[in-house]
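The other protein chains are all here in position, but one chain of the complex has been omitted.
All chains are identified by letter, namely A, B and C, in their written order; residue positions are counted from 1 within each chain.
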């Protein structure tokens, strides 16, 4: 099981802070495809963080990892 | 009578905060010459302020004006 | 251990953040303080809401401090960013950088705010008279600077 954290407009769009994916292992790219298909999330401008570090498209996510969907930031 | 304010090392050198010159009118240049002769003040790097504004060498100082000798500043 | 990089929902004290970087070796401190501006491009903002991925945001702030240390080895940096609902003129972020000499302090402080807007997972929602919206990518540029994945380019 992989937990995916949502922030900002994504949280509002998805309607919850967290999504659960019943998968043991997948790449960042596969994760985004799945989110797009299952939750209609526009993944075009998203960046993925795995365990609080920005991840590459080919990085592998495993069950138990903390994944976060990061829309373009606007702090400061 | 013209009062001349001294600051920083000048105040210590002259031994007082204020000098009095028994003059009714003179230029900045003349003032500096007089200070050099009478009080051994090194006027090379001094700037003169008259009534709290930096003055030019040919500006005329009159009795009642507030004159200040400004060594290179070092605030900040 | 003093915490130099903080994301908090409490009001920020400029004095408190500044004190963290005061030290005998430093002669200069440059603060940057971000406050909520009322008008942007002629549109009136009523209030802002900041949301953060707090644990990661604090890590990223710390990273910025490390980047500054690499570029300006004599610098010490402290940053606090606020989250939650903010009114006009409220303080959103305080950066403090101390250095021996002043030029480095200015440069490093400016570097810090630029980097915050690039790599720290904090989002701003603007509330206007006629609506509200989450703001993304304030830099108004498509390409992401280094140190952060490239967004769509990377995942295409």
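Criterion: contacts are C-beta pairs under 8 Å (C-beta built on N, C-alpha and C of every residue); 3 or more make two chains touch, one makes a residue touch a chain.
Owing to the predicted nature of the structure, the values given are computational and were not obtained by experimental measurement.
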Task = Quick one: jot down which shown chains the absent chain touches.
result = B, C
Remark   = For chain B, residues touching the missing partner are 5, 7-9, 11-12, 28-29, 32, 43-49, 52, 54-57, 68, 70-76
Message = Counting contacts across the full complex, list the positions on chain C that touch the omitted chain.
response = 13-15, 18, 22-40, 88-89, 98, 100, 102-103, 105-106, 109-110, 113
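Here, only the chains that are shown with their structure count from here on.
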Remark   = Maximum distance between Cα centroids and chain C occurs for chain B
Query = Which of the chain pairs holds the record for C-beta pairs in contact?
reply = A-C
Key: Chain centre separation in whole Å, for chain C relative to chain A (CA means)   = 24
Query = Quick one: chain B and chain C, Cα centre-to-centre, how many Å?
reply = 49
Query = What are the residues of chain A that contact at least two other chains?
reply = none
Note = For chain C, residue numbers touching 2 or more other chains are none
